[in-house]
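Structure provided below as structure tokens; questions to follow.
Coming up: chain A.
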Amino acid sequence: MKTPALSVSNLRIWFESGSNRNHAVDNISFNILPGEATGLVGESGCGKSMTALAILGLLPAAGIKTSCSSIKVNGIEISRLSQAQRRDILGRDIAMIFQQPGTALDPVFTIGSLIGATYRRHFGGSKQVIRQAVCESLESVGFKDPGQIAATYPHQLSGGMRQLAMIAMATICKPAVIIADEPTTSLDSATRSIILQQLARLQKSHQTAVLMISHDLGVIRQNCNQVLVMYCGRLVEKTDSQHLFAHARHPYSAGLVSCIPQINVQQGSSLASIPGQVPTADRLPPGCHFAPRCTRARPVCDEAAPELDDAQGVGVACFRPLS
Partner candidate 1 sequence: MPNTIKIAMLLGLLLLGGCGDPPATQNDVPVKTYKHAMDGAPGSLDPAQSASLYANFMVVNLYDTLYRYKYLARPYQLQPNVAAGLPEISDDGLRITIRLKPGVYFMDDPAFAQGVGRELHAHDFVYSIKRHFDPASRAQGAWLWQNRIEGLDDWKVAGSDYDTEVEGLRALDDYTIQITLIQPFPQLIHTLTQAYAAIVPREAVEKYGQMLSSHPVGSGPFRLDSRNDTRAVLVKNPDFRKEPFDLEDEGYDPASQADLGLHVLQGKIPPFVDRLEFEFITEDAARWNAFSAGELDFIKVPVSQFDHVLSTRSPLKLSPQLGERYHFEASPESGFIYTNFNMADERLGHHPDPHQASRNRALRCAMVKAFDWEKRNEIFFYNIGRVFPGALAPAVPEYDPDADISYNRRDVQGAIELLQANGWNENTLPTLDYGFPNSVTERQIFEQFRNFMMDAGYPSSKIRPMIFATYGDYQRAYSQGKVALINSSWTMDYPDAENLMQLYYGPNASPGSNSANYDNPDYNRLYEASAAMSESPERTAIYRQMNQMLIDDCVSINGISRTLLFLWDRNIIMKPDRSFLGGYFMRFVDLAEPSRAAP
Partner candidate 2 sequence: MTRSYVARRLLYGIPLVLGVTFISFLLMVYFGPDKTYELLGKNPTADQIREVRQALGYDQPFMLRYADYLKQLVTLDLGLSDSSGESVSSILGRTLPISIALVLPGFVLGNIAGLMLGLMAAWYRGKWLDKLIMSASVVGMSVSFLVIIIGLQILLCTPYGLNLFPVRGWQVHDLGSYLYFVTVPTLALVFVTLGYNTRFYRAVMADEIDRDHIRTLRAYGASPFELMFKHVLKNSLIPILTRIMFSIPFVVISGSLLLESYFGIPGIGLVTFNAITSGDQPVLKAVVGLTGVLFVLALTVNDLLYSLVDPRVAKP
């Protein structure tokens, strides 16, 4: 079996207030193989973005704590590294693409210098070399005139172009893993598909593992091999993407899938939705967090939390999964 490009096990994230621990992410584990794309889906606030930041080690901030048994990139343990050691990994072996291309790039530096700085940080080299690398990287995401783009400031580009520049920045060091956090959410649909295509292309050509975080199942279906469904900080289903859309096993996954608007929806038929609301992190129900909203819930669901058994690479955390 190939070494996973990214392997996360038993990641937990919690807020500490007084003696209470409110888990935002509760004990999740997954692997991503090189060249594969994994989708992480769930409603807003379920802990997706936090998971991404925790993997990069950017999380420990005021009041937020993390723990895990291991996080490995290309088989190298990164969760126990010091800040300085971790900085060597970040951007070189694992890179991230952020949700808001409008604010994610420093406005007072040119695109070229931002991308170049990433390259220089990890590989060094003369100005010439860096410039060359920047241009190649920009070209590889589809810019026709990389030299000119490099000289522009972020605010002079459109949202889509900024996101492409971001991708160029993420790929300039040819990392083993790219985490894309809602890379297309703020873009219009035409731009979105360009971005997704470019991502997919780079993923193939560089054999990069991609963790695609999105609440948009359409995006996931288009790009991902594997899907992780997250609810209230827990993974509730892990499966391959085609399988999910055909046979979601967790009631929540099924609900999500049924929410996808179909192009060919008939007039008059209402859009399905999941009843109830997502509970906040400090008021999580005991047992299965989804139970209060679940039409299939039984008393047992309120008492114990079902485990996700993914020995076969797929699994579901439910006492009464759909079959």
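Candidates were picked such that all candidates are chains of the complex that A comes from, given by their letters.
Methods note: a contact is a pair of C-beta atoms (placed from the backbone, for glycine too) under 8 Å apart; a residue touches a chain by one contact, two chains touch by 3 or more; residues count from 1.
Just so you know, these numbers come straight off a predicted model, no measurement behind them.
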Identity of the candidate that touches chain A (this complex; choices 1 or 2): 2
Partner candidate 2, residues of chain A touching it in the complex: 56, 58, 62, 84, 86-92, 95-96, 98, 100, 103-109, 117-118, 121-122, 153, 155, 166, 169
